[in-house]
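Read through the structure below, which is laid out as structure tokens, and then see the notes.
All protein chains of the complex are present and in place, except for one that has been dropped.
What follows is chain A.
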Amino acid sequence: MSLVLRNVLSFCARRTALSGRLIAQRQAIPVRCYKKWVLPAYRSLYKRRLEQGPEPERHRSEWLNWNYNAEVYAFGQRVGEDLSEATLRTALTDRSYVEAENEKRKGLETEEEDEELSLDISHNEELSALGEKLCNNFVKGYLRSTYPNLPEEGVGAICDFLTGDEMLAYIGSHLGLKDIVLASEFPVPDSTLSKAFTAVIGAIDTDQGTERAQLFVHDFVLTQLIGKTLDSMWTISNPMGLLAGIVAKQGMAEPESRLLWETGSETVVAAYMVGIYCNKQLIGKAAGETVSIAEHMAAQNALQQFFNFGNDAAIHFDRHSLTVNAERNASIEDFVSQDKTQTLA
């Protein structure tokens, strides 16, 4: 087929496509050509999409399938607590939300001037304070009874880790709090989420009693300890000094660190194993890439054995025996300087 004829045919075909139904009955010759606009058009769309940046995060309530009442009810059922709707709603309302709503309503004009437009709902400050206190006391008490040899500083550090804003917000958002908390800010900040979570604990305490609230803390907060090690939650700045103090308190000789093994020194895979001896007994050992690191680790290892908080000291989460020790454990100072029994008495 000559070039001229092909051009004519393709022209006819385009005309056929353009003139639509009127000449559709005529047999049209299909156009087989490379659509040059397709790739540039897609490229342009792609570029525009990148220029726009990611979609802003939107609250779940902006979608059509959203029913706040149902969501709140489902939250109570999900965590397995029988809470009254009023308490639960209070627990989920942040102070910032109430303030923002009142601020909005001040600008509105009413026909009757006596009518109060301010929102008459309570926020979760009180419940949150109640829940936070309960949560802290229970976590500390539980840790004290589980690890009686752990100094009070360690108990405090683990408690801070478990009841910090980040951890409570994480737990709360994984229970579905993120969508149902009423707050002025969005995305909801961690502090607000954590406050709502402690308020839920407070709500359980008011509605169902302290025991049930403690069980809630046990089931959702304490279980986050699974798989955690002591040094990931509590940093001891000078473990060797602390170890020396503890050993001296127990009337043992000063701890000596000895190099047990070394290999590959002056290479990139150097390894040293340091053991700490006390009265000719090995009380801790660890390997490290330098001697000082290995000694530091060995001291930490010895301390973990003193505190009975090794890898094998896992909690067996038994819901039927929640023992709480309100009495403080001995602090580090007691471990080091004075007699433990005297200070506790």
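Points to keep in mind about this one:
We adopt the following convention: a residue touches a chain if its C-beta (ideal position, glycine included) is under 8 Å from a C-beta of that chain, and two chains touch if they have at least 3 such contacts; residues count from 1.
FYI, contacts and distances are computed from a predicted model.
Note on the omitted subunit: UniProt lists it as "Large ribosomal subunit protein mL43", one of the names in "Protein MAEA-like protein", "Large ribosomal subunit protein mL43", "Dolichol-phosphate mannosyltransferase subunit 3" or "Acyl carrier protein". The missing chain, though absent from the display, is touched by one residue of A:Asn65, A:Ser232, A:Gln281 or A:Ser321; that residue is A:Asn65. Although one chain is not drawn, the whole complex shows that of A:Ile226, A:Val268 or A:Ala326 it is A:Ile226 that touches it.
Among A:Ile29, A:Leu45, A:Ala74 or A:Met252, only A:Ala74 touches the chain that is left out of the view.
Although one chain is not shown, part of chain A still touches it, namely residues 64-65, 67, 70-71, 73-75, 77-80, 171, 174-176, 178, 218-220, 222-224, 226-227, 260-261, 263-264, 271, 273, 287, 311-312, 317, 319.
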